[in-house]
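Excluded from the complex is one protein chain; the other protein chains are retained at their positions.
Now for chain A:
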Amino acid sequence: MIPVKFDYLAPTSVEEAVSALGEHGDEAKIMAGGQSLLPVLRMRLNAPEVVIDLGGISSLRGIRDDGDAIVIGAMTTHHDVRDHELVHQHALLLSKAAAEVADAQIRHRGTFGGALAHADPAGDLGAPALALGAQFVIAGAAGTRTVEAADFFVDLFETAIGEDEILTEVRVPKHTGWGAHYEKFVRVAHQWPIVAVAATVRGSIDEARVGLTNMGSTPLRASATEEALAGASATEDGVRAAAELAAEGTSPPSDLNGAADYRQHLARVLTGRAVLKAAGA
């Protein structure tokens, strides 16, 4: 199927894009890589009158070093996040997770900002961004504001980005030298996870951050597990007790891929695997 007719705008600056959004209001839809938006338009689940393509705004693309953080432009592709040297050094977890998104073709088009703005609870980048304490820079008519990861994800497909705002970049605090692993459980190779766990650890193990994908309507932190991992030894026995706490406070969906209690079981098992692999054990 093909989308319903729409007008197409291709702004070349963030200011232009924001003013186009202001002008067209909720009749307009932002397009980043289009890898989630175009399927929605083709299925005619949504029919905006105006599509505003961010593809021509070069300032939104790329990754830079900014002291205690790296800054990832919203239009940087999954492919480039996976391969970038700064990501490898300072936020390895994002590289591991980006490698697991969809397939090679979709990773060439889909963007870091687009995936986070889309906020699919089964999306692979939310949990790692949350675990790393990312900050989201959002531009609107009144200027830019910064939102903490804990406040960014609001609900299913809903974020702190307002209708007249654009996500421009994501600041990721440096976790230099931390080990990382993204453990994704799928039925079909290049699809969204039934459950996935994002783990990154300092030493083996001094400190840990653990994020959960598809265990609720937003990405979640496994806080009890994180606390229990501080000072744990990176062995099967050492992490088992901490991993047992991974599903605490979660309310995962029940669907054709699995019931809620099965997902909670998966979260515990996958957390153990993810933490051990992150610690290099």
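Here, contacts are C-beta pairs under 8 Å (C-beta built on N, C-alpha and C of every residue); 3 or more make two chains touch, one makes a residue touch a chain; residues count from 1.
Here is the rule we go by: contacts and distances are computed from a predicted model.
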Ask   = For the chain omitted from this view, which of "ABC transporter permease", "Double-GTPase 2 domain-containing protein", "(2Fe-2S)-binding protein" or "Cytochrome c oxidase subunit 3" is its UniProt protein name?
value = "(2Fe-2S)-binding protein"
Ask   = Which one touches the absent chain: A:Gln105, A:Thr146 or A:Ser254?
value = A:Gln105
Touching residues on chain A - with respect to the absent chain = 1-8, 10, 34-35, 38-39, 41-43, 51, 53, 55, 79, 102-106, 108-109, 189-190
